[in-house]
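Below are the structure tokens for one structure; questions will follow.
Omission of a single protein chain aside, the complex is shown with its protein chains in their original locations.
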Amino acid sequence: MTAALRQLVLRDLRLALRQGADAVMVVMFFVITVSLFPLGIGPELNVLARISAGVIWVTALLATMLSLDRIFQHDYEDGSLELMILAPVPLEAVVLAKVAAHWLVTGLPLIVAAPLLAVLMNMPAEGFATLLVAMLLGTPTSSLIGAVGAALTLGARRGGVLVSLLVLPLYVPLLIFGVAAVDGAITGLGVRPHLLILGAMLAAALPLATWAAAAALRQSQT
Amino acid sequence: MQRFANPTRFMRMANAVLPWCAALTVVLIAAGLYLGLVRSPADYQQGETVRIMYVHVPSAWMALFIYASIAMASATALIWKHPLADLIARASAPVGAGFTLICLITGSLWGKPMWGTWWVWDARLTSVLILFFLYLGYIALNNAFDDPTRGARAAAVLALVGAVNLPIIKFSVDWWNTLHQPASLTRLDAPAIHSSMLWPLLAMAVGFTLFYVTVLIFRLRSEIVAAKIRNLRLVQIGG
Partner (left out) sequence: MRALCYIGGRFQGEPGIMSQSFSGHDLTCIRGERVVFAGLGFEVAAGGALILTGPNGSGKSSLLRLMAGLLQPEAGEMRRDGADVADDPAVHRSSLHYVGHKDAVKPVLSAAENLAFWAAMRGAAGAIETSLDALGLERLADVPARFLSAGETRRLSLARLVASPAPLWLLDEPTVVLDARAVRLLAGLIARHRAEGGMVVAATHTELGLGDETRLELADFARPHQPALGAAAL
């Protein structure tokens, strides 16, 4: 079973690599959108520093959301999903493998790009390390929650818009604690509780979101 | 449980209950409004504006209560494949969204005299706003498929995911609010309840619940009739 799942992750990575541009585009969206904020708000450095964590987190969640259709949509359209449901591997494990691949292709590049954007947004240096750790804990959760939304909207009319309607409200706790962690580091009020809660959310999302996404995939076949 | 599975029997029961429900709804809401708007005293701090509470607080309760009902009906539909449970969940959603919207609007109206602004990112209002978004997503997903049973099943999974998330969202919004709480604001708390305020509040809450039941029966009836019409069409095509 582990061999099968490794093959699944490798295949999704290979597909992302050969279809090119996908991961690059998500990062480009991230960078361009964040750099619009100083243009919209004005270049005062202290204002930018004040909103930097929030802007980076909101944009990272939006970027994740835009890439969600890649998790299941193509496999749903070309019949691969049917075969995965029929494979002698638990569907929950298939979901986990696909989410892992999605995170490697989109979540990880976002984390790599984040420090650059933190510089552009004039984030105080104390916040950098915490931002990375918080995103490391938070982006897998956003991929997991997103997988539920992506699985639920398979075969729906206007699935792309719909998925944002379903997923964004569920991202609220991630956003709050992700930003609170960075602000805590900058103001010196402590980051530990926020990071622990982000970790707890990841631990809770792993079984729950996996179950919900698998249930949604099964009923997408009717 | 199985006794209620049969739509015909359910409809017979529902039709018997309906007039009583509707009548009690009118009586209770009228009594609640009279007690709340005329008989109860004005608040010594907030003055007459406190009376918005008699609509605002019961709507907030209903918003949560109906979401919980949807989640329970969805679990029933997923586990026991009960056709009526799907219909109940589907028919409840717009009513719940309506109460959530009333709660938001009255909250905003209450905020204007108290805070001098229409909207304040108060923890409770913010949580209710996100609950409203959850309702909208649920309704949109339910209607996004050509096959209504498919939409119902997807929406059922979403309702359960939302029900699990709701306490987490509430907790994080409260946390966020304590972090960002500007000291000068009065919290939008219901004032310490005096019995002259409790009775109208209770009458309104029970009245709203019965209103929900009444509307639910109406909507279930029309959903079942709509299914009948679709079925008759199929038979007609079949010749």
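To keep things simple, chains are lettered A and B as they appear, and every chain counts its residues starting from 1.
By our rule, a contact is a pair of C-beta atoms (placed from the backbone, for glycine too) under 8 Å apart; a residue touches a chain by one contact, two chains touch by 3 or more.
Just so it is clear, the structure is predicted and the values come from calculations on it, not from any experiment.
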Residue among A:I71, A:M84, A:L152 or A:A181 that touches the chain left out of view: A:M84
Interface with the undisplayed chain - residues on subunit A: 1, 3-4, 7-8, 11, 14-15, 18-19, 77-80, 82-90, 221-222
Missing-chain contacts mapped onto subunit B: 5-9, 83, 147-150, 224, 227-228, 230-232, 234-235, 237-238
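We adopt the following convention: only the chains that are shown with their structure count from here on.
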Cα-centroid distance, subunit A relative to subunit B, in whole angstrom: 31
Residues of subunit A defined as touching subunit B within the complex: 148, 152-153, 155-159, 162, 165-166, 168-170, 172-173, 176-177, 180, 183, 201, 208-209, 212, 215-216, 219-220, 222
In the complex, subunit B residues that touch subunit A: 78, 130, 133-134, 136-137, 140-141, 144-147, 149-151, 153-154, 157-158, 160-162, 164-165, 168-169, 171-173, 175-176, 179
